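The other protein chains are all here in position, but one chain of the complex has been omitted.
Our next item is chain A:
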Amino acid sequence: MHLTATALVLTALPHGEHGAVVRFLTPADGMHAGYVRGGRSRKIRPVLQPGNAVAVELRSRIDTQLAAATVELVTSRAGLAFDRLTAAITEYLATLTAAVLDEGTPAPRLHAALDALLDAMAAGTSPEQAAAGVARYELLLLAERGFGLDLDSCAATGAREDLIYVSPKSAQAVSAGAGAPYAAKLLPLPALLRDPRAAADWPDIAAALRTTGWFLERDLLTGAAASLRPARARLVALIDATGITTVAPQDAPG
């Protein structure tokens, strides 16, 4: 294998005394792991922080062998580490992607979505947009892994309007009318999950994370990846707390 790309660093695990095994998300070739010699050195370690974009060259004699990787920093996202919310989001999304994505499976939409979200957070996007980005990214990750939600039409009536629920069984949208009798058993479907341009407020974000969280835990955060559940719960708690402190008392409902 010989692969060169501008990739996102997802995780860097120490290997031996000086090296690191790093997982990269490339734009066209999906996730790949590589051994970075000197990856724990003072010079290279900052480059291998999750979220950074690096020019990576991966070489191995055969495809099943762990590739040797050389990296050069392209875009540093180090600034994200110094904000409470962006640090937690970056660490969670990078780890989640590395944990559930298959190696070598192209995932250009995921790369583009993660890169765009990291760019937006680095540019100082609002906490609401950053938090909504988490729910949208999780939705996309579910779709990329084959567990996508069908949010275009009602599972019961086929209607395309007034979709406000998701069936936890079929992962399909349910309209307000058809879902009303089963509202307690259905998951919420806020507009931000259907429309990437939809405005996101904190109650909608909490609802979206509840829905994506349900499917994530059922379909992806199982086995070894189940260890990510507490990290996700901490992030959701942080997002909830951010929402509470961001909403000024005079703006609060009721």
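The working rule: a residue touches a chain if its C-beta (ideal position, glycine included) is under 8 Å from a C-beta of that chain, and two chains touch if they have at least 3 such contacts; residues count from 1.
The rule is short, and it goes like this: contacts and distances are computed from a predicted model.
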Considering only the chain that is not displayed, what protein name does its UniProt record carry among "NADH-quinone oxidoreductase subunit H", "ATP-binding cassette domain-containing protein", "Recombination protein RecR" or "Alpha-ketoacid dehydrogenase subunit beta"?
"Recombination protein RecR"
Out of A:Val71, A:Ala98, A:Ala171 or A:Leu209, which touches the unshown chain?
A:Ala98
Give me the chain A residues in contact with the hidden chain, please.
11, 13, 17, 45-47, 49-51, 73, 75-82, 84, 87-88, 90-92, 94-96, 98-99, 227-228, 230-231, 234, 238, 241
